[in-house]
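Removed: one protein chain of the complex. Kept in place: all other protein chains.
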Amino acid sequence: MRQRSLIAITAALAAGALTLTACGSRDDDGGGSSGDGGTTVVIGVDAPLTGDLSALGLGIKNSVDLATKQANKEKVVDGITFKIEALDDQAQPSSGQQNATKLVANKDVLGAVGPLNSSVAESMQKVFDDAKLVQVSPANTNPALTQGQNWNGGEKARPYKSYFRTATTDAIQGPYAAQYVYNDAKKTKAFVIDDKKTYGAGLAATFSDEYKKLGGKIVGTEHIDPETKDFSAVATKVKNSGADVVYYGGEYPQAGPLSKQIKAAGAKIPLVGGDGIYSADFISLAGASGAGDLATSVGAPVEELPSAKEFVANYKAAGYKDAYEAYGGYSYDSAWAIIQAVKKVVEDNNGELPDDARAKVTEAMQNVSFDGVTGKVSFDEFGDATNKQLTVYSVEGTDWSPVKSGTYEG
Amino acid sequence: MNELPQQLVNGLLLGSMYGLVAIGYTMVYGIVQLINFAHGEIFMIGGFGALTVYLYVLPDGTTMWIALPLMLLGAVIAAVIVAVGAERFAYRPLRGAPRLAPLITAIGLSLALQQAVWAWYPGAKESINFPEIAGGPFEIGSVTIQTGDVFLLAVAPISMAILAYFVMKTRTGRGMQATAQDPDTAKLMGINTDRIIVVAFALGAVFAAVGAVAYGLKYGQVQFRMGFILGLKAFTAAVLGGIGNIYGAMIGGLVLGIAETMATAYIADVPGMSQLGGQSWANVWAFVLLILVLLFRPQGLMGERVADRA
């Protein structure tokens, strides 16, 4: 009798312990099932992993990593294990091109996510296109990358068939900011500053165009040197111009100090920028005086999308050291688009990768469609995202809080 | 409203910072004819030294009146240790080597220091916020001066005066002058030139550290790359003022700072020059100025004859 009850307890305890450990291991093992043979497909990542913009770059890299782990865990493509190869472009076009060449040389690479900077993308597009290797950028917003140099003159022509992006273009972002600043914020005199880079100058130009059309006055323009942190001379000019708003085309490492120095110079006017300044670091760099600064960013606010919440939770659970930042969701979706394209190609070829996998994946990318972190992901005939949402955020306390959202339905 | 006074003050502040850093270049060059390209990174290390004191040594909420001297001390200690260490382990073994060897070592050291801070200082992959002195800006006529700038305005002339006194009046200072004029003879006269060289590196580091604290207070942030461009500018300032001459370094810094500010502020308004104005062209105008000065005064504004040295 005694033995029997002892056995019962042991059995119960063992069962409990087993289920508990099973729980534990289910979470830990996640990506560990990669050992079970099959083919490895590498997704290249190109982003600035060092330097001023490394926060954004590391967010991109980690998000792509998360996407591949998720794909391996859920066995999205049978028999295929995804890996990433992350290369640092230091936000330099020359490094970007070298990285593109390197990724092309690796036969396992079937797609690449990146880069962050439009100027870097310009140097990579041809290398990838010659190799028919698909490239999906989570962050490039320069319209010319997909619609050709003459996009503004009404002659849209896609220069490279292998280039796609999940980000919205400046052709929408700049004008939307202009509308918001002129009509909603009622600011009629703008001082426009840019950093002369492809992204910044392009954004500032689309803003200025629309702002002038709406009836706003550009009271001054300035191009800053992104290598310096001393903008006092520019700030003094802004103050004396009598502007009631500053538009900055560029990125947060310069925008933060610029905003701070403009306010310190005595011009208590908001600084408005694009997705390049939509980063938590902008708020800390701009300091307390940055309250009320505005940024437009691509996509809807995270709290409005359940898929985004899940991404945020997974990202946290994966324990990455760096935040996912402005482009995390777009990077995840970019990687997921490549994974979906690979899946389609493999399924069409009886479960194996065909010989011309790169060309096939590029082809398949055109018809990819799924519900991603940032909403519905699919691409139009230029390779641009069809989901064109954007949101105006304003600095409140230590956070960006959404002010107004819009959807492009053209 | 006339913005000239404000722009002059902006230039003066920027120039003072260039000058503080330029002293390190000019002193080391004057004594060992080495362009210490790692000096910009020593400046950066100084900034991080001050930050470390503020973040990890002092209790939270220490007022800046107590914190600032201690941060200054931390900055100086960090910068001097790195500078003296660099001299001892990177430059001294190459004392007799061809001139190119220490130059390349300096560039390598510069990259190594940058990357070391990037990799190991917690949070240094991004700009880190630097504490600021509370209190509103001061308005003097049409000129606005930030609280953080007051430190720079006060400290730059004071430290220059101390340096001048040190070099002119003290034994070590005169030893430095002697070593600069002729190291071999100085040695024969019983001057410990190795010690003098160490002192030169350390003094340069002290000034860089002071400059770094001023930088942090002025811009409210430090980052691992802050020394690179500023170092280049300071080197330019040292050459402009006449490399090897400590007064030249300060004057060169001021001229460069004011020139850049004026170029940013006014070139675009000159008829037909709107394409060539603005801050992105300020460097170009600064270097145009440098070339013009060197054309007419190859030794720099305050320099002595360097032809027989270089």
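Residue numbering begins at 1 within each chain, and the chains themselves are lettered A and B in the order written.
Quick note on the criterion: a residue touches a chain if its C-beta (ideal position, glycine included) is under 8 Å from a C-beta of that chain, and two chains touch if they have at least 3 such contacts.
Here is the rule we go by: contacts and distances are computed from a predicted model.
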{"item": "Options \"ATP phosphoribosyltransferase\", \"Tat pathway signal sequence domain protein\", \"Aldehyde ferredoxin oxidoreductase\" or \"protein-glutamate methylesterase\": UniProt name of the undisplayed chain", "value": "\"Tat pathway signal sequence domain protein\""}
{"item": "Touched by the hidden chain, restricted to displayed chains", "value": "A"}
{"item": "Residue of A:62, A:179 or A:236 in touch with the missing chain, whole complex considered", "value": "A:179"}
{"item": "From A:209, A:227, A:322 or A:352, residue that would touch the chain that is not displayed", "value": "A:209"}
{"item": "Absent chain, residues of chain A that touch it", "value": "1-2, 5, 8-9, 12-13, 15-16, 19-20, 23, 172, 175-176, 178-179, 183-184, 209-210, 213-215, 300, 304-306, 375, 388, 404-410"}
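By definition in this document, only the chains that are shown with their structure count from here on.
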{"item": "Distance from chain B to chain A - Cα centre to Cα centre, in angstrom", "value": "38"}
{"item": "In the complex with chain B, residue positions of chain A that touch it", "value": "50-52, 54-55, 58, 195-196, 221-225, 227-234, 236-237, 239-240, 253, 256-257, 260-261, 264-266, 281, 284-285, 287, 322"}
{"item": "Chain B to chain A touching residues, read off their complex", "value": "1, 3, 6-7, 10-11, 13-14, 118, 125-127, 129, 132, 137, 144, 146, 219-221, 223, 225-226, 229, 260-261, 264-265, 268, 278-283"}
